[in-house]
Structure formats: structure tokens, C-alpha cells
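What you see is part of a larger complex, with each chain still in position.
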Amino acid sequence: MSPLTSFKLSELADILEVELDGNPDTEIFGLSSLDLASERDISFISRESFIPQLQSTNAAAIICSKALSDHFKGSKLISDDPYLLYAKCSSLFKSKPLQNPGISKLASVDSSASVADSAVISNFVSVSKNSIIEDDVILMPGVFIGNDTVVKKGTIIHSNASIYESIEIGEGCIIHSGVVIGSDGLGFAKESNQWVKIEHLGKVLIGNNVELGSNTTIDRGSVGDTVLGDNIKIDNLVHIAHNVYIGSGSAIAANSAIAGSTKIGKNCTLAGCTALVDNIQIADEVHITAKSLITKSIKESGIYSSGTPFMKNSDWKKNAVGFKKLHKLSKL
Amino acid sequence: MSPLTSFKLSELADILEVELDGNPDTEIFGLSSLDLASERDISFISRESFIPQLQSTNAAAIICSKALSDHFKGSKLISDDPYLLYAKCSSLFKSKPLQNPGISKLASVDSSASVADSAVISNFVSVSKNSIIEDDVILMPGVFIGNDTVVKKGTIIHSNASIYESIEIGEGCIIHSGVVIGSDGLGFAKESNQWVKIEHLGKVLIGNNVELGSNTTIDRGSVGDTVLGDNIKIDNLVHIAHNVYIGSGSAIAANSAIAGSTKIGKNCTLAGCTALVDNIQIADEVHITAKSLITKSIKESGIYSSGTPFMKNSDWKKNAVGFKKLHKLSKL
């Protein structure tokens, strides 16, 4: 993680297309938080609560809004949206090690599969029958690609991820380690107290610019497909069941679970540990707070919650007893 | 996923042993949902809420109950339990690619291990000392099998699953990708503020016809074993702690967690994101709704719940304040 490159502040202002207030020749070697930055780093402030740190930071320069710029005496890049500018700046300082294109001698690629010359197929990767690996795809060590699966241009799949058969992954996706795509959903009928398996005949279709966090799992459709639109961001350890549909631009934080056949609209955000039951529809622009359980369709955009506040366990016990008496409240 | 086979409707009725109402010669190439089915597919209806789709579906035929059969003018397979019939029908349309038996040259099998001639040992699989891989077992790429482990007849273990030492997996099981069986439980004693590890001396014993969803984890017993009976179905990302016992026929949905030494009876169902604390007993035929926390033993069959309803965040905030005052309800 030692970036070999540095930028003059004037170069950063040019690349990021923002106003520079300060010394254009200051050399910047890295990006860090206000408290950790050295005099070789640029830092940023996106919340007012960090204003006090502007006095003590060693940063050579900061990214800030016009409104906050008076609080810092040194050099500044000024932006209406400093958090966005920080995001753009971060990509300049990320070192991405060169990977040599080609198929490792320790990989296994079926003769019927198609692998672009520019793709990287690392050690211990399996690419199965009739699969297609497009240009600039990187498959890190231990990745499994099943039969008839397509991985489109520029997508990276990190180590030990498992992609079953008949999956379609769009362009520019980032699939983190341990992700599983295409396993069977929990689908069974009962016959004389025995479970009878519902075979999963559907696929998983994933759009472009989707990021999936580590160890997240996405089941294939039973009949019909599981579908994720474009530009969707999913965190670690999230469960997406069979036949779920997720609209473009939505984001789901860690340890959440979406049950079968539920549909999520566009530009929704689900905070961590949320759960949606099966067969419901969530409108566009719905935002769900952490650890909520959604049991019915939501037709109106807005913020939704369930659960109770936290408190000292001794207080909680008394209120929990009260919860058991709530049915009496109907008389209030 | 392109099934090469097709069935005449009369053949389907014969195989599935149900009544046919319609054209016996209609050729069926696939199984799909009412909204997605083409005129080459059979579809099914198992809930009344889908009745309106019976008008618009393109399906060549449907699976339905006698009661609903009047709503559809085309050919029908009629069953008392259309959902079960759909499950049975799904297996006819699932294409299972032929795998050649034998040990890949890119696999590693210890010389003391026993592998049946009919088993499939794929690339990058490790089979360790004294392990036994029975007839028709399929180990997909990247699977790890520890020492002294037995995988019984006809079980498939998907890519990158990890099975530690001294594990027993029954016949006809389906273990999805990324599953871990046999890791140590979270067992520690404290000595002068340091954790002292409890070594896990027990095994994991898994019955027949068990399915484990992707990235689910099952810890080995500390003393004594972790035991799953027959015909148990577990979804993705479920945690089964050390020394848990699960009775036959039970099912657990995604992201649930069962703490150490807890015993679950037969034919229980746990919805998604449920949690059971340690050292409790759950009777047979107990059903737990999504996201519930069970803190005490349940002796009586039935449905159990915890949590609060969800609502708009602005309403929730007001009610959450009320929760803090619930101890006053004792006066009601």
C-alpha cells in the first residue's frame, strides 16, 4: 500500500476540477484522516463535528467546503461536496498492482470456455464448460466459475469466491472473497413430513458496476431469475434469496437478509442487519434503519424502522415486562 | 440450464401420477412462473392471489388444485397439493451436467484415504488422511476434507467448502459453497483477564438428506458432538454453535444463529434472522417467526415471536420513547 506516485496540489486541483486555495507546489504523497495525516498527506472534512481537529492536524492540505474553509489556515481544495471529492481523490492514491494477463499454469480452464487474452486467470481457478471470461476480467486465486457462466468486461472476482453455473455478471463489478452466487434457495414442499426439494431452474443476472461484499450469498431463481440491476452496492455477509429483484442504485449494509421473491425498488438503502420477509414489494427511495424487520410491502418512499431503543439491562428488564402488558393499552 | 429433454403432458401425468385435464400430446419443454412462462412451458398456481395471472399467462399447461381448475381454460395437471406437485415436477426439468468419475490430476488425495471409484474428486480438492469418500460423492473444486472424515453415498459438496477433521456427513446431502463444518466453537474460560481456550474434542455428525446453504457454519462439539438429524434443511449464512442438536425434519432460514448446546426438536421451522441463546431446549413442531430472539426453553409446540412492528421512522421514534416508560405500565 505504498503509493509510488505523488501529486502537486495544483495537479490534484486540475485532475479533480476544483478550486485551490493555497500553495500549488505542495507535494502530496497520500490521503489520510485529520488525526492520522502527516505533513505529506492531504486530508478532508465532511462533518462539522470534526472542526476541532482542523487545529491539530498535520495535514499538508485539506479538502473542505467553502463554509468550513475559514477554520483551516493551510492549503485547501474547495468543493461543494467534500465527501464526494474525497471519494474521487481516494482513487488517485490507491495502488493497484499490475497483474500479468494470461492463464496460470496452476489454473484449470475447460477447452470449451472462452477467455479473453487480456483477462487474468490466477492459480487454482476453475473455469468450467462454455463459460465466457471477457476482456480485462481478473479472477483471483481459488475462484470457481461453473458451466455456462459469463463474466463481463473489467470485472474482478476476489479469491475463493464461488460462481455456480448459468450466472451472468455485468461489467466493472467487484466481487469480494468468499461470495457465493447461484446456490439453490431454501425451497421445499412437504410430503408426509418429508421435505421435497424444489429444484432451482432459474439463473442469477447481475448488472454493471455492482459491488458485493465478502461472504455475501445470492441464490439462483427457482422459476425465473434472481436479478440485481446496475450500480448496486452490497456489503459483507448479506443473504439475497431466490428470485429477489433489486433495483438500480440500491445499497444494502452488512448481515442483512432479503427473503425469496421480494422486490426492492431503485435507490433504496437498507442499513445493517435489516430483514425483509418474502414476497413483498418495496418502493423506490425507501430507507430502512438498522436491524429493522419489514413484514409488509412499502408503497411510499421514506424512512422505516422497527425495534426498541437500547438501555441499561436493569431498566430494559422492567420495560420488557411492560411490553407483555401492552394489549391492555387498547383501552387507552 | 437449457434442458434438452421435453415431455408430452401425458408423460408428465404418468410420471407424477396425477390427473390430466386437457391435450395429452402437448409438448412441454420447461417449467416457469405464470408471468414468465412461454407457450412451451408448464406453470403452477398454489395461492389464490395468483388467480388473475391465469388469464394472462402464456403457459401451455398449469398445475393446479381441483378448486382452481375452472379459472384456467387450457390443459391442467390436477393435484390436491399443487405446490408439492410443482416441487416434484421441477426435478424433471433440472439439467444435471454429467461429471466424469475419478480423481482430477489437479486434486490431492492422501494415500491413506479411501475414495470410491464412482466418486468425483475435482480440481484443487484436498482429501486428507484416513478420510472416506463413498460412492457417487461429488466434491467440487476447492473443497477441503480434513483427516478421519467420512462423506457418505451420493452427497455433493460444492466449491470451496471446508470440512475439518473427524466429521461425518450422511447420504444424499447437498452442501453448498463456502460452508464450514467442524471449526472450533467460541469456548473460553477467563484467567486473570486472559481468555484460556477450550479445545474442541467433539465431532460433527450430520444425518442423511441434509441440505446446508452457502456460507453456513457448523462448529464441532467441545465435549460430545454437534448433531444434525436426517432431512434437515438449513439456509445460507446460518451459525450452528458447538454441541447444538437439531431434530430430524427441521428447517432454519438464512442468517439465523443457534448458540452452544441448545437442542431443537423435530419438524421445527425457524424463519430468517432468528436467534436462540445457549443451553435451551425447543420442543418438536415449534415455529419461530422472523428475527425473533428465544431466550428460554419452549416446551409447547406452537408459533413464537418477539420484536416490534415496523412503521414510519417518525412514528417509530415516538413509540420508542414510550417503550422507555413501559415500566409504569405495572400500575395499569
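Letters are used for the chains, namely A and B, taken in the order the chains are written, and counting of residues starts over at 1 for each.
By definition in this document, a contact is a pair of C-beta atoms (placed from the backbone, for glycine too) under 8 Å apart; a residue touches a chain by one contact, two chains touch by 3 or more.
Keep in mind the model is a prediction, meaning the values are calculated, not measured.
Because all chains derive from one sequence, the complete complex can be expressed as a copy number, which is 3 in this file against the 2 shown.
Criterion: only the chains that are shown with their structure count from here on.
Separating the centre of chain A from that of chain B, both taken as means of CA atoms, is a distance of 26 Å.
Considering their complex, residues 106, 108, 124, 126, 129, 142, 144, 147-148, 160-162, 164-166, 178, 180, 183-191, 193-203, 215, 217, 219, 222-224, 237, 239, 241, 255-257, 259, 273, 275, 277, 289, 292-296, 302-309, 311, 315, 318-323, 325-326, 328-329 of chain A touch chain B.
Touching chain A in their complex are the following residues of chain B: 1, 30-33, 35-36, 43, 81, 83-84, 86-88, 90-91, 93-94, 97, 104, 106, 122-124, 140-142, 158-160, 174, 176-178, 209, 211, 213-215, 231, 233-237, 249, 251, 253-255, 267, 271-273, 290-291, 307-314, 316-317, 320-321, 323-330, 332.
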